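The complex appears here minus one protein chain, its other protein chains still in place.
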Amino acid sequence: MIPVAILGGSGYTGVELMRLIANHPQLKLTAVSSRQFEGQPVSRVFGALEGALDLPFSAAEAGALAKNARLLFLAVPHQTAMAAVPEVLAAGAKVVDLSADFRLRDLPTYEKWYAPHTCPEFIKEAVYGLPEFYRGRIKDARLVANPGCYVTSVLTALVPLLKAGLVEPDGLIANSASGVSGAGRSAKLNLIHGEVHDNYKAYAVTGHRHTPEMEQELSLAAGQEVRLTFTPHLLPIDRGILSTIYARPAGGASPEAVRECWQAVYAGEPFIRLLGPGVLPATKEVRGTNRVQLAVVADPRSGLLKIFSALDNLTKGASGQAVQNANLMLGLDETAGLLDLACTP
Amino acid sequence: MIPVAILGGSGYTGVELMRLIANHPQLKLTAVSSRQFEGQPVSRVFGALEGALDLPFSAAEAGALAKNARLLFLAVPHQTAMAAVPEVLAAGAKVVDLSADFRLRDLPTYEKWYAPHTCPEFIKEAVYGLPEFYRGRIKDARLVANPGCYVTSVLTALVPLLKAGLVEPDGLIANSASGVSGAGRSAKLNLIHGEVHDNYKAYAVTGHRHTPEMEQELSLAAGQEVRLTFTPHLLPIDRGILSTIYARPAGGASPEAVRECWQAVYAGEPFIRLLGPGVLPATKEVRGTNRVQLAVVADPRSGLLKIFSALDNLTKGASGQAVQNANLMLGLDETAGLLDLACTP
Amino acid sequence: MIPVAILGGSGYTGVELMRLIANHPQLKLTAVSSRQFEGQPVSRVFGALEGALDLPFSAAEAGALAKNARLLFLAVPHQTAMAAVPEVLAAGAKVVDLSADFRLRDLPTYEKWYAPHTCPEFIKEAVYGLPEFYRGRIKDARLVANPGCYVTSVLTALVPLLKAGLVEPDGLIANSASGVSGAGRSAKLNLIHGEVHDNYKAYAVTGHRHTPEMEQELSLAAGQEVRLTFTPHLLPIDRGILSTIYARPAGGASPEAVRECWQAVYAGEPFIRLLGPGVLPATKEVRGTNRVQLAVVADPRSGLLKIFSALDNLTKGASGQAVQNANLMLGLDETAGLLDLACTP
Partner (left out) sequence: MIPVAILGGSGYTGVELMRLIANHPQLKLTAVSSRQFEGQPVSRVFGALEGALDLPFSAAEAGALAKNARLLFLAVPHQTAMAAVPEVLAAGAKVVDLSADFRLRDLPTYEKWYAPHTCPEFIKEAVYGLPEFYRGRIKDARLVANPGCYVTSVLTALVPLLKAGLVEPDGLIANSASGVSGAGRSAKLNLIHGEVHDNYKAYAVTGHRHTPEMEQELSLAAGQEVRLTFTPHLLPIDRGILSTIYARPAGGASPEAVRECWQAVYAGEPFIRLLGPGVLPATKEVRGTNRVQLAVVADPRSGLLKIFSALDNLTKGASGQAVQNANLMLGLDETAGLLDLACTP
């Protein structure tokens, strides 16, 4: 069993990491930190873990955690993550950072959308943790920047198509909707049940922080600057993202051509599920799994391609992908601990 | 009190009509028909009506119902509605038809999207029942075609802007999401709780029947043919539609210009609620009301206008709008019985 | 129009009062206070009120509010309410207190379950605001203590039966479940969507503050001390309480006898809905209404009576009942502004 630890385990990505590690055949959780819940058993804070993972939350800092772990998951807010990276790497542990701190390769872009970067020297070393596109580099990485949840849903749909020249890089629109766990586990008025339940609305409509991250990777794929129109919405569910993407087909590319491109690129990918004609993604079918469901149709009136991409924002959109990255970095089977299927219903 | 009746009262638009009529200050429900529930008190089928509306479901046909009513609401499927219209009008009653049978002015379009029309001679007479645009003609109409739910959300947003030349008629996209009551009250596997709850997905992505209806009215407003890319989605809520609309601003029209246009067109409109900068529509805030909430922003990356339009699919999207039309046709205050506010939460 | 005001309008009982008053034919809201939202229009905090009630939240104290109101609703926490009562009454305004401060007639009981009472001299004057039992006294009251939500569901079911000697006062059990709005509108971790959605559990199982209030009134009805076993549960809905009550029939009283008793006591009561044999209450059928639904069966195995009582915790369980009390205190029709029906679905 390989020892791993979690910095910041009291949020939803933290508990999702614990759920996945508890049943992982080769990872053993040696410590998980939380200032708020220091000393409390993790199963008192998260009853679902009872009997499966009964260690207490620790107040240890990143460097101390790194001493008893070969890999540390950073499930802390941006800024806190970057502060932890140098000492963890110095202690010889690898890092999967679930925050945004090392996702953006361009320092001014990071500082425009987030905050001043105190650890820019590691940006270049960090590998962007989308295994379907960067698997080789992830295997050798010390520091992996785990992608954003919306981002993963959009990139898995569009990157292969931009690379293959099947969609125009101009005019891309991603209309996305997410379950509320994407906003984290914190006591905020806009997150209470009475405000979210039985409701649906857009938010952050003139600028969501996932936008530059998507544009960075889409531009790389297209070989030119891509600007994305992105609109997130809040769903009255806990988990799940569906991105409905509008793209102009390049050279009259058909849905069949899109599917063939995906099939070629994603052949053998365990977590990318390509749905056949007439089948559409559903957030419920990927709940709690590390899967992405993809489908495409052509709008008969406008000719636009409509591309649908569903995933669980906490699993493939965060902690599941983090474990997938960890598996690669530690030389394990990439799917280890990640083959759970969604419940029906 | 003015006598009115309902043909087909066992569905969700039927019970919504009953809810609104039960507390209407000037309408009295003389009969409501249902073959399935003939003879049963309406309050046994719909417990919420108990003590407020205790007549039994009748098996009477449209003509018989029309004899004891000055206006008949047709809350039956398309095809059934058209069959009832001639005898109702012959009996001297007015008609608000909640089906699609008289919404499309072009017969071939109707027959392409729906079925053969057995009563085309009334298409020309029928008035499209969106009071905010056709109020004058509705007041004098014998037969009003009550608009579709998605349609109302899109038209209230776009018609004024197309008329004013503030948005380009090309490239319009409506990404809409609806609560499941829009699919009616019927025992279908895809409507059961286990399939809908905690789920989100698109449907009818290559052609929903509301498309030609939207295009008809948008084209009239634009003075040229408009083709709309429309994608409906299913929300795990009972009631509510949010349409997120993408439009290219004509001549660089700003969100402020859009708001000014709406303010001018909708001045004094009781049911159109224009939200100020920084405020976005929420389906929960219009639940059970006859309101439409509208808002607009410009996407800073693409320059596209993002327009948000929320309503309750059963109220302003169906039965509330039907009562609004009936109020106009019967010479009553247009808001009578329609001023309920949404519950919070 | 009669001027009324609300002390503490930023919670769910506050906004429910505003919803009901906005459409009340004879009440006009002159002011509503909130320290947190001072100066903001109420419709910015609660979008559902937009266009119907556009005054700003005030920072005025109770005494100042009372000067421009004939009646003040206290929608503040216990302790805060009692501090406001003397100056409001001194200013000549009547009071409906939605807190617990004047519900318990026995001072030590209050102080055991809540906190020291700073205003005990008004306890005797306060009238318990359950109109179905105390209508006469409420009409003449200056100070009405509006009952608790669970309490109203249990008392409407049991008080007539205890008075009539149809159930034994020993061994009563109330197994209740409530929507989460009963816990108020506050930023607490246990109220966020992720904790409440798709979940069901009991809470406060060894002592909920509504227990002494129920026992007080049940004991008065029984003419002897009644001890109640009460277990509240949290439902993943916003609004609604269902109490499932187990009672031993006295002298072999049948469900028919129970229904006859209720029918006699509740004849003409507009808000008490007695369901016939084979029909059971449903929280959805009373959502947003001032109704209580009651039903009874006998368990064929144990002979116990099972009594079911449903209401909306924010309407008949709080603010609707408060308006009902205000109507009585101000000489208005008791049902004014309170006849809304629940939406289906």
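First chain written, first letter: the chains are A, B and C, and each begins at residue 1.
By our rule, a residue touches a chain if its C-beta (ideal position, glycine included) is under 8 Å from a C-beta of that chain, and two chains touch if they have at least 3 such contacts.
This structure is a prediction, so every number in the text was calculated from the model and none was measured.
Taking the complete complex into account, A:23 is the one of A:23, A:224 or A:263 that touches the chain left out. One of C:23, C:68, C:109 or C:231 touches the chain omitted from the figure, and that residue is C:231. The chain omitted from view is touched by exactly one of A:168, A:215 or A:238, namely A:238. For the chain missing from the display, the contacting residue among C:244, C:290 or C:327 is C:244, taking the whole complex into account.
Checked against the full complex, the one of B:180, B:202, B:221 or B:341 touching the unshown chain is B:180. For chain B, the residues in touch with the chain missing from this view are 12, 180-181, 185-189, 191-198, 236-238.
Taking the whole complex into account, chain A touches the unshown chain at residues 12, 15-16, 19, 22-23, 44, 46-52, 181, 185, 198, 238-239, 270, 273, 275, 279, 282, 284-289, 293, 314, 339-345. Although one chain is not displayed, chain C still touches it through residues 171, 173, 175, 177, 193-195, 197-203, 205-207, 211, 215, 227-231, 233, 235-238, 240, 242, 244, 246, 280-284, 287, 297-302, 304, 306, 308, 310, 344-345.
Everything that follows uses one rule, which is that only the chains that are shown with their structure count from here on.
With centres set at the average Cα position, the gap from chain A to chain B is 39 Å.
The centroid of the Cα atoms in chain B and the matching centroid in chain C are 36 Å apart.
Centre-to-centre spacing of chain A and chain C amounts to 45 Å, using the average Cα coordinate of each chain. Counting partners per residue, chain C has 12, 181, 185, 198, 238 as the residues that reach two or more other chains.
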